[in-house]
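One structure coming up, written as structure tokens, with questions to follow.
Let's look at chain A:
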Amino acid sequence: MTTNTSMSSFIQKTSAIQKWSRRFFMAAAGSLAISAAAGLPAFAQDAEWQKVVEAGKKEGKLILYTALVGQPSTKQIAAAFTKEYGIEVEILEARASEIRERVRVEQAAGRFAADVMFTSEGQTMLYDKEDKSVDPLPVTPNSQKIGDKFKLKVPMASVMTIPYGIMINTGLVKPADEPKSWKDIADPKWQGKILSDDPRAIGAGYLWFFSTYDKIGEDYVKKVATQKLVFTRDQRESQRRTARGEYSIYMPVIMTDFSDLKGLPVKFIIPEEGVPYVLYGNVMLKKAPHPNAAKLYLDFMQGPVVQKIYAGLGYGPVLPGMTDGLPADVKAISEAKLYGTTDTTRQNEMLAKSKDIFK
Partner candidate 1 sequence: MASVTLENVSRMYGAITAVDNVNLKIKSGEFVTLLGPSGCGKTTTLRMVAGLEKNTGGRIAIGDNVVSDSDKGYFVPSERRRLGMVFQSYAIWPHMTVFDNVAYPLRIRRRPDTEVRDRVMNALRLVEMEQYAERPSPALSGGQQQRVAIARALVFEPEVLLLDEPLSNLDARLRTQMGDDFRALQQRLKITALYVTHDQAEAMALSDRVVVMHGGKILQVGAPEEIYRRPENRQVAAFFGTPNLLNATVKDCRPNGGQYYKLSVEGQGWSGDCHAATEMPKGADVTVMVRPENLHVRDAGQVNGDLSWSGEVSQAIFRGSHRSIMVKTPAQTLHVEASSLSNVDIGRPVTVAAPVEAAWAVRN
Partner candidate 2 sequence: MTIIHNRPLDDIAETAPTIAGNAFTRAFSGGSLWRLIGMLVLILILGFLTIYPLAMLLYGSLHSTPPGMAGEFNLNGYRSIMTTQNLIVLANTVGISLAKTIPSLTIAVFLAWIVARTDTPFRGTLEVLITLPFFIPPILTAMAWGMLANPQVGVINMVWRWLTGGTDSLVNIYSYGGVIWHMCQYSIPFLFLFMVDAFRAMDPSLEESSRMCGASRWTTFRKITLLLMLPVLTSSFMLSFIKGIETFESALFFGLPAGIKVITTDIYESINHRATPDYQYATSLSFAIMGLMFLLVIWQWWMLRGKSFQTVTGKGFRPSVMELGPWRWVTFAFCVLFFFITVVLPIGQLMLGSFFRFFGFYTYDMLTLEHYRNVFANSEFWRAVRNTMVLGLLGATATMALGAVVAYISVRTRWRGRNLIDSMAWLPWMMPGMVLGVGFLWAFAMLPGPIPIYGTIWALLLAYIALGTPVSVRVMTGAYHQLSYDLEECSRVHGATWVQTMWRIMVALAWPAFAVGWVLTFFGIMRELSASILLYSVGSETLAVVLMKLWANGNAEQVSVIGLMMMLLVIVFRWVQLSFIKARISKL
């Protein structure tokens, strides 16, 4: 694979994913065949699962709602799923609050249109507690294999983590001056030079605030607040602005975007403390019209095929051992130490705190 060289454009990246997924799909299919042939008790309810597979194939269709907007990987995965099970996937994308309201209203009106929702851990809590629009999580073969910290209390089948770090403009920041950690952001030399995602509203900036407030402390956050941060709410455009030299630092940045910006004078830095992250996964929506296909999809997303696809893009996989053989830069991001994430139950309190600190 040559992802570490000049392959930065989107189209090339896509083809890389295709290659990756094809390779691992074959591997996965192979191992499945072997285990089936050998009749190993890999999964206690093998026969039961086989029934789900049959029923899912019979359903033939899956309606997927996703809150992760515009990601080419979504279609990639859907295609791989279709190839595996012959089940067509129809995808509806919208931003988190929009898609949540759609599901809520649809269910309230008795329209149970969607099977699976791909969303974040925090949103899942709302689906579960507020809207009561999700079903309990099914036990599937792969759900047993994922890392223990990704087995959640909320009914979400974890799939991957989105890591957030620091981005610098290499034209404006000398290598010696580069911030190495979240703490370095508080250095007065960056005053007025930091573009930041708005920490006062749900989003990346708030994620940074939440995790550093918890882990480093209020004093640190207050110190950063004196840095005259300039706030934005547009991730991708802010990366470009920083690249064009409006600001020296943009934070927190979605680390997986690094490959999209290859060729620009920017550097993505994994902070020493670790990367704040958002955990994404699938939930089963209530009265799903294709419940078995939904179970298959949940399982598939936690399987090696999809996990490899996400790891190859820099996301943190929930299945161990998926980063082997990745290019060094992707591997570093994909394996980056997870620093902390937000807690939905404390959201109102923390948002108020953020609004108070970053007036």
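A word on the picks: all candidates are chains of the complex that A comes from, given by their letters.
In the analysis below, a residue touches a chain if its C-beta (ideal position, glycine included) is under 8 Å from a C-beta of that chain, and two chains touch if they have at least 3 such contacts; residues count from 1.
As the structure is a prediction and not an experimental result, all values here were calculated from the model.
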- [ ] Can you tell which one of 1 or 2 makes contact with chain A in this complex?
- [x] 2
Task: Footprint of candidate 2 on chain A - complex, ascending - done: 9-11, 63, 69-72, 90-98, 100-102, 104-111, 113, 126, 130-131, 198, 200-203, 230-237, 239-241, 243-247, 257, 260-261, 263-264, 344, 347-348, 351
